[in-house]
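I'd like to ask you about the structure that follows.
All protein chains of the complex are present and in place, except for one that has been dropped.
Showing chain A:
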Amino acid sequence: MENFTPLTAAIGGALIGLSATLLWIFNGRTAGVSTISGAIFPFHRGDIWWRLAFLIGLPLGAAFGFAYGPTVFAEIPARLPTVGIGPVALVAAGLLVGIGTRLGGGCTSGHGVCGIARLSRRSFVAVGTFMATAIVTVFVARHVL
């Protein structure tokens, strides 16, 4: 387990939980990225700006965390995220993620973090399902193909 980073995983996870808490107590909304990004089009009159603001915050925060994380935590390597697949696979995967999260009503944040926190049965089923198919997919891609 040479790549295991328990400290920064727990701190980063706690920040995600804090974000969900902030969005809930200030806006009364669930921090589910697929649902928030899926709802910015078609436009819902007047109720679009908090969604856009949240979505703009994501890359701003990631750029900040990426720039300063490695200097604060020795655990974090200072290297760019690596996209290991070609453009065709990337588009196909993007479509599957978009279609699947829309049908399933959530992703790793909405079902994963918030749904589990709310002890939602739907979210437990969703997380178990997407974890299972993702594990099988990685197994096939890395060890079969």
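Here is the rule we use: contacts are C-beta pairs under 8 Å (C-beta built on N, C-alpha and C of every residue); 3 or more make two chains touch, one makes a residue touch a chain; residues count from 1.
Going forward, contacts and distances are computed from a predicted model.
Undergrad: I notice the complex is incomplete. Of the names "EamA domain-containing protein", "ABC transporter ATP-binding protein", "Sulphur transport domain-containing protein" or "Beta-ketoacyl-[acyl-carrier-protein] synthase family protein", which is the UniProt protein name for the chain that's not shown?
TA: Answer from the UniProt record of the missing subunit chain: "Sulphur transport domain-containing protein".
Undergrad: Please give every residue of chain A in contact with the chain that is not shown.
TA: On the chain A side, contact with the omitted chain comes from 1-6, 8-31, 33-34, 37-38, 41-42, 46-51, 53-66, 69, 73, 76, 80-85, 87, 89-105, 107-109, 111-114, 116-118, 120-122, 125-127, 129-139, 141-143.
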